[in-house]
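Every protein chain but one is kept in place in this view of the complex.
This part shows chain A:
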Amino acid sequence: MKGKCYIQGMAAISPQPTFEGDIFQAPLVHTDSNLLACIEPDYKPFIPGNSLRRMTRTLKMGLTAALKCIQDSGISTPGPIITGTGKGSLQDTEKFIKEIVEYKETALNPTPFIQSTYNSVNGLIALQQKCTAYNNTFVHRGFSFENALLDSIMMIQEGASHTLTGAFEEITKEHFYIKSRIGCWKSTSVNSQEVYQHLSPGTIAGEGATFFTLTGAATPQSYAAISGFRMLYKPSEEKLATALRDFSEGADLIICGRNGDSNHEHYYEVLDACFPGVPQLPFKHLCGEYDTAGAFGLWLGARILRAQQLPASWFPMQEQLTAPVHSILFYNHFFGEQHVMLRLERV
């Protein structure tokens, strides 16, 4: 990766109390339903009532996280808006498909159809912020957020002063059921805080909306710098190990996407072998598994880097930091297919 980009502002709506308050004092939210659902904030301070009435969950979460991120960055109007989502608004998609069947392809409501398109959140942000710059949504399964990030980094390298970059995903009952049929989730009820001890096929489901304002120059407010980035599709263990070793320089801490899924645990064993003795923080017990969970991991890493402490209740398995963390290696994969490595540095 040429140069660096900096996280100037960020916001996350997740199954943990991440949207407001101090995450370093926050309790750990856990569930034994195999599904970690988001804690939704009060949307009214962010979205006018007349717009709110029409929006489904993902749209509200995505738009609100984006607006909070813009506030956090101190930038008045975003430039390019670049997002990633694996599934977009599932609630709207499901409603639209059900109505096609129920009303035999006649008398279909326009709203679920419009909002089921993946770029709805981007459109809403642009409309609300009166932003006419570049606007793009990437829909590439487990690489959705990462392609949005790659596009943003390239925009910054080409001279954009900042980008609004984010990801959003929701889980619905229907989608949870469909994915349980193909073995994505654990077949027995597992407490989310103990997911790593239950090594068996499948994991726990999750969702979230996470946004970042990325800039080309550091400021005293910057959370962290992104200085390394690599994506690998279905790598062999050898190829993965080679790629991970390229990120080995100076890593004080690893944030990884371990999720208790025995089908794909061997990739994390490659990570263990490449970085013996480097402390690891898995994050899927906080947010669950979803296409764009990597955005939550990046948010967590940036918070830890700036604060130089861990949210104690979230990581009872890990002692507090005893030495400064200068560099974090982030590694995540989505059901063994899309693998991502990021290097985060303290600013």
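The rule is simple: a residue touches a chain if its C-beta (ideal position, glycine included) is under 8 Å from a C-beta of that chain, and two chains touch if they have at least 3 such contacts; residues count from 1.
Criterion: contacts and distances are computed from a predicted model.
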{"item": "Complex member absent from the view - protein name from UniProt, among \"NitT/TauT family transport system substrate-binding protein\", \"Acyl carrier protein\", \"ABC transporter permease\" or \"NuoM family protein\"", "value": "\"Acyl carrier protein\""}
{"item": "Omitted-chain contact residue, chosen from A:R54, A:R245 or A:H266", "value": "A:R54"}
{"item": "Identified contact with the non-displayed chain, of A:P45, A:P110 or A:G159", "value": "A:P110"}
{"item": "Touching residues on chain A - with respect to the absent chain", "value": "49-50, 53-54, 103, 106-111, 114"}
